[in-house]
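Read the structure below first, then the notes.
The complex is shown incomplete by one protein chain, all other protein chains being positioned as in the whole.
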Amino acid sequence: MIWLLLAVFAPLLGALGLPLLARLVPKAPARVLGVGSLGFAIATLTGVVGTVLERPKVSLEWIPALGVRFDLAVDGISAPLLLLTGLMGVVATAVPAHIDADNAPGAAVESSRLALYYACLLGTIFGAVICFLAGDALVFFIGFECVLLPMWLLIAQFGDPAPQALARAASLRFLMVTALGSTLMLIGLLAVAASTGTTNLQVWAQLAGSTFSRPQGLVVAGLLVLGLSFKVPVWPLHTWLPWVHSSAPSAGSILLAAVLLKLGTYGLVRLVIPVVPAGFATIAPVLGGFAVVGIIWAGLACLVERDLKRLIAWSSIAHLGFVVLGLASGTEAGMQAALFGNVAHGVISGLLFVVVGALKHEWGGADLGTPHASLREAAPHWGFALIFGFAASMGLPGLAGFWGEFGAIYAAWTPAPGRPGGFFVLLAVGAAVGAALAAAYSARVLREVWGGERTKPAIADAGRIELLVVAALVVIVVGLGVYPSLLLDSTAPVVSTLLTGAP
Amino acid sequence: MKAPTSGSWTDIAVPDFSIPWPSFDFLPDLPGEMSHYVIGLPVIFAILIWALPAKALGRSAVLAVLGGVLTLIAALWQLLLVPTEGSMVAQTVGPLAFGDLEIPLLLSTSNVFAITSLVVALIALVVQVFARWYLWFDPRYRQFAATVSLFTAAMLLVVNSGDAVLTLVGWEVMGWCSYLLIGHLSAKASARRAAAKALIVTRLADAGFVLGIVALAAGAQTTSWEGILEHWSRSPGTALTVAMVLMIIGVAGKSALFPFHDWLPDAMEGPTPASALIHAATMVAAGTIVLAQLLPLLQSSSIALWTLAIAASVTTLLAALLAFAQPDLKRLLAWSTVSQVAIMLAALTAIPVGEGPDVALLHLTSHAIFKSLLFLAVGWLAVLTGGTVMVYVASGVRRYGSVRWPLGMGLLALAGVPPLVGFVSKELILVSAESGVAQTNGGPALLVLAAVGAGAPLTAAYCMRAWLILDRALDVPVVSATRGQEVIDDFFTEPEVVAEAIGVEEAESAISSSARAGVTTLGVLTVLGGLLPFTTWFEVDLHLNIPLLVSTIGLMAAAALAVVAASRGVRTRDAAARLPARLSLMAERGLGADTAYQALVTRPTLKLARSVVWLDQHILDSYVRGAGASARWLGQVGQDVSPTRPAKSLALLLGGVGLLVVLGWWWA
Amino acid sequence: MSPALPMMLAALLVGAGLYGVLARRHAVLMLIGVELLLAAAGLMLVTADSLLGAETGSGPVATIFIITIAAAEVVVALAVFTALYRLRGHVDLDVRAAAAEPDRSDFDEADGEVPAR
Partner (left out) sequence: MVSLPWMTLLPVLILAAGTVAVLALDIAWPAARQAHLTLISLTLVAAAAATIPGIRMSPGDSLTALCAPSGGLCLYEVSAAESLLQLLACVSALLVVLLAWRDWAHGEGGRTAVLSALLLAATTGVVALSGVGDVASLLVAIELATLPTVALVALEHRTRRQPGAIDAAVALLTTSLASFALLALGAALWFVSTGTAILSPEALIGQTGSDRVVLALAGVFALAGIAFKLSAVPFHAWTPVTYAAAPLPITAYLSTTSKVAAVGGLLVIVQAVTGAGISAVGVVLGVVAALSLTLGHVIALVQGDSVGLLAWSSVAQGGWVVLPLATLAPGATSLAVGYLVIYLLATMALWIVIVAFANDPARPDGTSMHWMRGILRRQPALGLAMLFALLTLAGLPPAVAGLLAKIGVISPVAAQGFWWLALVAAINVPLGLAVYLRWAWLILDPLPAPDSEAQVAKVFLPPLWSMVLGLLTAALIALSIWPVMFR
């Protein structure tokens, strides 16, 4: 229980306390804030680890009028994502902030600004932790909404300084799109709540949609899937993501890719598949089709994208396409693959954004066309991190990205009974082609950035902290890649429960 | 070996003089299975090397060689322990919880794969030893050594895999390592391009491989090769054909079969030891290993069989022809690899039903030995002469006597001259194909017989050509050619600078004794390897088909003589100089395969990508942007049309009520 | 007595009242239109009451209430109209209010749109 409190309150206290500290001690050096926020993030991670090990359950009376209880619990599906959130919180607070000083004349202002920055990071983590802990649909939804404001601020205030209007527009778009999606989801959730008379997710999974007529279930599943698709994002609702990533500060990108996008897929797993199985089965082919279109679409876009951050954003769309495809297949294998791919993408994209964020700072831009030093020679550590990240991102076996992709293709080839088999085989073929595209764009980027004979401009290599962060992520990526049972064994029992509806 | 069946005069059984094999039960038991060591050791050493400081080249080399030696010992150990029948099975990180799909992730090593492992380990060791010398001054030698070690591990994984997923893991890791090795000299734009091309082409084909594995696993509900074989042998059909064709696509990519062949010659951009590894023992041979494991399934689908036979036959002939016209010795070897690997795969299609894939694997082994010998010798020569272009290496073996022996041996083995290892394996393939023709579904075997038979003289021809150039008399006067008169000959004119740059003795003494020992080992094996089919590891039909033998050797001799004849009168003794200039150029460019890739795949894909981005930007995103803009526009319009005069607001009010009443009425 | 006649009269009053409210720009005439509508309501109430024979007499009571409220309304309305007349010199309801000009100040950069690449 103490771990749970730590996991929930550490980020919350950090988000509230740091600005207060900056206000009370205006001359507080930036280092104090940085270390402080890192401390809070580490406390969160500790709390999360403890929670995952201890598996406490909390159930408090909250809003009786809406039948909502404040339920927090951990199971095999949420545990990896919680750990991911905790870890990425540490990563995001550990990487240098790179906030530009040009718009802050005084030192006091600078420290309050920095405090706001860290508060936003911790606030996002708080929301995500709540979300993954939630055992109640509305608590999940509130966590889902909690991340919006800090993320908005993070992008709008600390985003790409060059065209600031652009960062603000991107942040606003992020907010609008996600809010639209989450409201659609909310409507679905409320419909389920009305039909089942509770918002407890476990009860929902046990009822397995038995309270719905067929058209009702279809409408509800459609709403939920549509709403979550904005967040995931699924093609064609993805257009916000590249923009937001290219504008966001690197810590923001890390959290966005590694944690926030996971909320969408986690929502599909928690709120849709077990809750309205029949409705989901009906729309699964469409969803799977969109996912595969997204895989190929994003892969193609990566072939010509000039902005490195945006390119990684595109690749995220492709990877989440695999996750969604796995879910759409409706089999245990598919869901296992999806959950694995979800976590793997979190770690890998986090790693890539750490690298690319630093590179963007060093280069003064993330455009592939500007003359960049060949990283392999100029900054071997960054170079290694980049090539490793892309290797993992293209699904190289032995690294984490592989299992999710392979599993998704397998699952699409053998969809659950009732799904159109031939169509899903086509989807599997499309996904495999998309995986080849990943190799093509990875090779393109590495050829352009990693190898090369240019040695100017010389850039600084990774610092000690950054190196530590990269090393930790590399170890995780390799660990998951080499020993996938770490994750698969955690999710397997819950997956079979969710799919069969048995308690 | 296998007990020979009785034959006629045309088909003489070779007397059984199989080498006796003692029992090795006295070897101590180690924790885990030997295959763990075989695969694990190179991985561990790769990590150890990689973890060294960047400048620790010496220590890297020590670790690299140590790793190689230990791996070799492990492979040998495994070979000694492996039973003659059946296979050794070992656990890995599996089984994985993947719903209905069983992923046991077992390793499984049988006799023939154990010897293949040994060869792989041996060649990897030699390559490591050689690379230490070859890359003496390379600041990135450490990464190279680590990658080679990992590469070896991946190949050994494929060889020892008992599970489709493990095979896929090794398969892809190899592809990635080859990418790193080819692009090792990343300051060169051509190396970067070649590396990217290798990666993209093989990964594209791997889409087929992955789907093939998925299809096989989907039917069998397991990814263990054993389970897959068992399931699909019981239920052949369209699904199996689809799966096998997909697998063949994947194999075609890795093994550089037409139409995926073009990446391999380009891969010459990597350092020569890397080429030796890629071409000889790993990467390209992996396809043969996988299909060898799947041989019964391949044989039960005639469409798959035909697909592979046609692709392999076309490739072997085409590549042999192209090899002949290459102006670069390394590229010649590259094309010869394409040709030889196609022969292995072709052999698989020609094997009679019921027999094992040993013939193909024997050729794999034999090719691994002589091709690595050739590559290392050529690399050695290149160091001495300054390059591998024919103009540089011309008269090479005359000037540097020490490379004469290994190069000569290698070329003879490649050409298939008895009794070298290349001869034995190729001859056995022909024998096997010949008996394959006789059975019911003999079409592919016939095709293979024809292609391999026709390939033999072609191989002999390009080997002879290479030798003639290498062995050119030193006293040929250097021509100060007037350009345009004799284009081809001029193309091969030796630059004076190379001859004068380094004294002969100095250059020869430059090679380290260890590297030389490695080359020598391979040379010895090239000679002794001819005995391999007589060991218990290979179950091959040891027949001596006299007409086949005579005709093959006759054709080869004729081709060689023709080349000799053609080379007369050419100053460089390059028979290919007789070819029209355009043909030569086209051959150098691989018949424009790269251009075709560009035109058929790359450019359309990029065009598609651009249209995708355009669509994304202007269609999909315009809805989003349009929603934002239209909200603001609506707001502005709403603001402008909102009544500000009492009369208008009253009208709005009452009009609204009227509308609502109508609406309510209509509803009620 | 048949209820049709008073009800028809009420309908007539409603029509006239609506016309007064909608079509007259003069404030006082609009006011008269409103009074006509109120009268119609009162008429309906009284008619219905007598028709249903309700014991409580709610209809007439409500009518009296309406009449009273109408008086109060007229007082306030006339006061406001007088003030309007003093200020503007007319009581035309179809004149744009002075203060209704929107303030479109400077902060629209807050949500610039993402430009096309």
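Letters are used for the chains, namely A, B and C, taken in the order the chains are written, and counting of residues starts over at 1 for each.
Here, contacts are C-beta pairs under 8 Å (C-beta built on N, C-alpha and C of every residue); 3 or more make two chains touch, one makes a residue touch a chain.
Computed from a prediction, not measured in an experiment: that's the story for all the values here.
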| item | value |
| --- | --- |
| Left-out chain, listing which of the shown chains it touches | A, B, C |
| Given B:P53, B:G354 or B:G664, the one touching the chain that is not displayed | B:G664 |
| Residue of A:G17, A:G127 or A:P236 touching the missing chain in the full complex | A:G127 |
| Residue, one of A:G188, A:G217 or A:P397, that touches the chain absent here | A:G188 |
| Residues belonging to subunit C that touch the chain removed from view | 10, 14, 17, 21, 27, 30-31, 34, 37-38, 40-42, 44-45, 47-49, 52, 54, 56, 58-59, 61-62, 65-66, 69, 72-73, 76-77, 79-81, 83-84, 87-88, 93, 97-100, 102-108, 110-111 |
| Where the missing chain touches subunit B, by residue | 631-632, 634-636, 638-639, 642-644, 646, 648-650, 652-657, 659-661, 663-665, 667-668 |
| Hidden partner interface residues of subunit A, rising order | 23, 62-63, 65-66, 103-104, 109, 112-113, 123, 127, 138, 141-142, 145-146, 148-149, 152-153, 156-157, 168, 172, 175-177, 179-180, 182-184, 186-191, 193-195, 216, 219, 223 |
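One rule holds for everything that comes next: only the chains that are shown with their structure count from here on.
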| item | value |
| --- | --- |
| Chain closest to the assembly centre - both centres taken as Cα means | A |
| Chain centre separation (subunit A, subunit C; CA means) in Å | 57 |
| Centre-of-Cα separation between subunit B and subunit A, whole angstrom | 38 |
| Whole-Å gap separating subunit B and subunit C, where each centre is the average of the chain's CA atoms | 90 |
| Junction residues of subunit B, two or more chains touched | 621, 628 |
| Overlap residues in subunit A, where contacts from two or more other chains coincide | 173 |
| Partner subunit B, residues of subunit A touching it in the complex | 173, 176-177, 236, 239-240, 297, 300-301, 303-305, 331-337, 374, 376-377, 380, 391, 394-398, 402-403, 406-407, 409-411, 413-414, 428-429, 432-433, 435-436, 438-440, 442-444, 446-447, 450-453, 482-485, 488-489, 491-492, 495-496 |
| Contact footprint of subunit B on subunit C as seen in their complex | 18, 21-22, 25, 27, 30, 93-97, 100, 102, 111, 113-114, 116-117 |
| Of all residues in subunit B, those that touch subunit C in their complex | 617-618, 621, 625, 628-629, 632, 639, 644-648, 650-651, 654 |
